[in-house]
Each structure stands twice: as structure tokens, then as C-alpha cells.
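What you see is the complex with one protein chain gone and the rest in place.
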Amino acid sequence: MEKSYRTNNIIFATLVLLTLFTWILGQKDIIGDISEIIDGKAFFLILLSIAIIKVHLIGDFFMHLNTVSGFWRWIITLWVMLTGSFIAIAFLL
Amino acid sequence: MSEVFTKSMARNIFYGGSVFFFLLLIALTFQTHEAWPERDNHENLTDQVRHGKELWEVNNCVGCHSLLGEGAYFAPELGNVYQRYGNSTDAIKAFIMSRPKEGIEGRRSMPQFNFNDEELEAIAQFLKYVSGINTNDWPPNIQG
Amino acid sequence: MYIQESIKTKYPPGDLALWIFICAELLVFAIFFAAYAFTRASNIELFNQYQATLNTDLALLNTIALLTSSYFVVSAIISIKENKQKQSTRFLFLSIIGGCAFLIMKMTEYSHHMSEGINLTTNLFYMFYLSLTFFHFMHVILGIMILLVLWLNTRKGLYTADNHDGLVSGGAYWHMVDLVWLILFPLIYIMK
Partner (left out) sequence: MKYESQSVAKLYFIAAIGLFVGQIVFGLIMGLQYVMGDFLFPEIPFNVARMVHTNLLIVWLLFGFMGASYYLVPEEAETELHSPMLAKLMFWVFLVAGALTILGYLLVPYAALAEMTGNHLLPTMGREFLEQPTITKIGIVIVALTFLYNIAFTILKGRKTVITLVLLLGLAGLAIFFLFSFYNPDNLVKDKFYWWFVVHLWVEGVWELIMASILAFVLIKTTGVDREIIEKWLYIIIAMALITGLIGTGHHFFWIGAPEYWLWWGSIFSALEPIPFFMMTVFAFNMVNKRRINHPNQPAVLWALGTAVMAFLGAGVWGFMHTLAPVNYYTHGTQITAAHGHMAFYGAYVMIVLAIISYAMPMMRGRKACNSAASQIVEMWSFWLMTISMVFITLFLTGAGILQVWLQRFSDEPMSFMVVQEKIELFYWMREGAGLVFLIGLLLYVYSFFIGGKERTVEDKV
């Protein structure tokens, strides 16, 4: 059970760090105008990838889908990939 | 596999879900009330228009016509009839008065309601008021 | 214990009825997100302009509040598996605090908008922003009510190491509320 707590802590820390990173990317006064550093599409893709990873982590570890096999194992990941691709199509095309 | 899907959970989802979405409907309805004054043309809602609405109702106009798309689809849409008749209440009145008592052979015809002048004016004013409602640009064109 | 964990099950932990419900909810949110993204694509100027008026600091705190709250729910489930009801109760209480913190911060944000006279009809961006966040806000309220029930049940000792399906199901719902926000946060506040 110690292992469960440890996994939980690691996942939580990762999620918080990724969230902070997302937030920093949105701060003009910390990193300046983002468009001078990377191009808009890359900026968007970074943000989207982080969001997808976060959702996948929640599904796998918080909702314990990593203990499931078959269709339900992928339900959350599938959802976020689909939603993410719709958003990506709208933002990039 | 023991119960993967229990009746008590199904029940909770039913009650919880229904109450949740009913509250959401009430919240949105409340917001709709807030937004109406800018859209519903209430500033032109005179006593004459009120009388016109009453005449519209007690003669069951909605039994053949549609108004803002709702009603029967047997006769033309009247939500924009004021514009279709060249922004003229007189043209509307003239049409209502001109309907033959015995109908038109082989064709659909509006009955002759024998309205007096005051009633005709009230109906025409009602239709003019309706045409001023903000309907998100519906109908798509003047034909209704 | 180790062997048990390595056996994979066919259905997700918790009640399948709830998972069907979660799928339905996620579908609604997915459509809302796609609608936002596609509407933005034809109104980029407007969306970027008003997105800048949102408070990303509060949104960050809100995200962390939900994450922390979710974390405590998972901790509560681990505790119950060890039959530590007291500890589990405490964790659930903390997760409720996290949810309430979200509500309070979000309400501060809403009252700020209200004082500026912003509502659903102000413009297309605010329509989406308010619709999406308010729909989510109501889910947080529902989620907290579920957590309250779980908390009371745990306190009464209704859940044990062998029987805690209710706790896992309620927890899954709360994680759903959390993960939807994880998309909402970058999508509405930061992406441009």
C-alpha cells in the first residue's frame, strides 16, 4: 500500500507541475510576448499536449483505469484524443 | 462478476440528473428574462396590440398560419407579413377584408371574419409589433 | 496484494451505470469544447481580445484546488482499502474543502464579471466562457454534494476494505469534473 501512496503523490506532483507550466506559458510579464519565442501553432500544440497528458494521467491513475483491460481502459484517453483533435482542427486549420 | 451495474446507482443518476438539469433550465430561464427587454419589442406593446393578440387568439389564426414559425403550415407565415406587405398596415387590412365569404373555388381561402375597422387596425398593429421582435434573423427571407 | 493488483478487470472500478453517465457528460462537454473552438476560428480577434480580460491567476488556483481535491479522494480510497476509516474520512473532508475553495474563487470571478455588467448576451466569447464555466460550476456543486454523502457514509463506517464501490463510483464522478476543467483551463484562458 505504501506503493499506492507513492504513486499517488508522484502523479499529483506531476499534474501540479504541468499546470504551473501551462500557466507560465500564459504570462506575458514573466516570459514576454510568447509569439517572439515560438510560433503560434507550436504554442498551441504544447498547451494541448500538456492538457491531454494530464487528462490521461487522471484517467489512468486517479480513476484507476490502468487496472482495466479492453474498451473501458481507453475510454478517457479516447475521449481526450477525440476532443483534442477537434480543438486542434479548429485552431490549426 | 458481481453487480457491475446496480439499480440503486441507476436510480441515483435518474434523480440527481433530473434535478440537476431542471435547475439548469430554471437558471437559463432566469437569464432569458434578463435578456428579453432588449429583444421582445415590448415598448411597442400598446393596448391596441394587446387587443390584436386577443383577436388573433379567439379567431384561431394559428390553426392555419404560422407565427414566428409556430402554428399550422397551411397558410403563410405572418411573423414578417408587415414587411412582406411593404411595411403597410393598410395592405394587411385590405387583404383581410377582401376575403370572399364562400371561399375561392378549388383553392385555399381565408374565411371572411367580418371585422370592424377598430378590430382590423388592432390585428394589423399586432402583426406590426410581432415583426419588430428580434428573432435572430429568422425567417431567412421575405417569403417567410 | 501485488497479484491482485496485476489482474486486469473488464469493467472500470465503480458502478457501470455511473460510467455510462460519465460518458454522457463527457460527450456534452466535448461538443461544447468543439463548438467553442470552431466558433473561435471564425472570430479570432474577438476571442483573443476578451480572453485577455480573464483572470488566469485565479484559474490557476482553481485548477490546483480541483487537483488537490481529486488527490485527496484517491488518498481516501487507498485508506479505505487498508480499512482506515478515520483517515479516509479526513481525506474526504479535505477534498470537500478543495471543492469549496474552487466554488468561492469562481464566485469571486463571477461577481467581478457581474459588476462589469457582463452576461451571456454580452458577446460571443462571454457567451461561451460563461456557458462552459457555469455548466462546469454546477457540476462542481453536484460533485461536492456527492462527496458530502460519501463523507457521511465513510464516517458512519459504511465502507470497508472489501466493500467500497460507492466511494469509488463517487470518486470517479469527481475526477470527471476535475479532468473536464483540465481541458477548460488552457482552452478558454490561455490558448490563442
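Here the chain labels run A, B and C in written order, and each chain numbers its own residues starting at 1.
Everything below uses one rule, namely that a residue touches a chain if its C-beta (ideal position, glycine included) is under 8 Å from a C-beta of that chain, and two chains touch if they have at least 3 such contacts.
All figures in this text were calculated on a predicted structure; none of them were measured in a lab.
Seen in the complete assembly, the chain not on display touches B, C.
Residue-level contact of subunit C with the missing chain is found at 17, 20-21, 24, 27-28, 31-32, 35, 120-121, 127-128, 131. Even with one chain removed from view, subunit B keeps its contact list with that chain: residues 5-7, 10-11, 13-14, 17-18, 20-22, 24-25, 28, 31-32, 35-36, 39-42, 45, 49-50, 53-54, 56-64, 66-77, 101-109, 111, 113, 129-130, 133-136, 138-144.
Simple rule for what comes next: only the chains that are shown with their structure count from here on.
With each centre defined as the average position of its C-alpha atoms, the distance from subunit B to subunit C rounds to 40 Å. One finds 48 Å separating the Cα centroids of subunit A and subunit B. Shared interface positions of subunit C, defined as residues touching 2 or more other chains, are 10-11. Counting partner chains per residue, subunit A shows two or more touched chains at no residue at all.
Within the complex, the subunit A residues that touch subunit C are 1, 4-5, 8, 12, 15-16, 19-20, 22-23, 25-27, 40, 43-44, 47-48, 50-51, 54-55, 58-59, 61-65, 67-70, 72-73, 75-76, 79-80, 82-83, 86-87, 89-91, 93. Within the complex formed with subunit B, the residues of subunit C that make contact are 10-11, 15-18, 21, 119-121, 134-135, 138, 142, 146, 165, 169.
For subunit C in complex with subunit A, the residues that touch the partner chain are 1, 5, 8-13, 19, 23, 26, 29-30, 33-34, 37-38, 40-41, 56-57, 59-60, 63-64, 67-68, 70-71, 73-75, 78, 81-82, 168, 171-172, 175-176, 178-179, 182-183, 185-187, 189-192.
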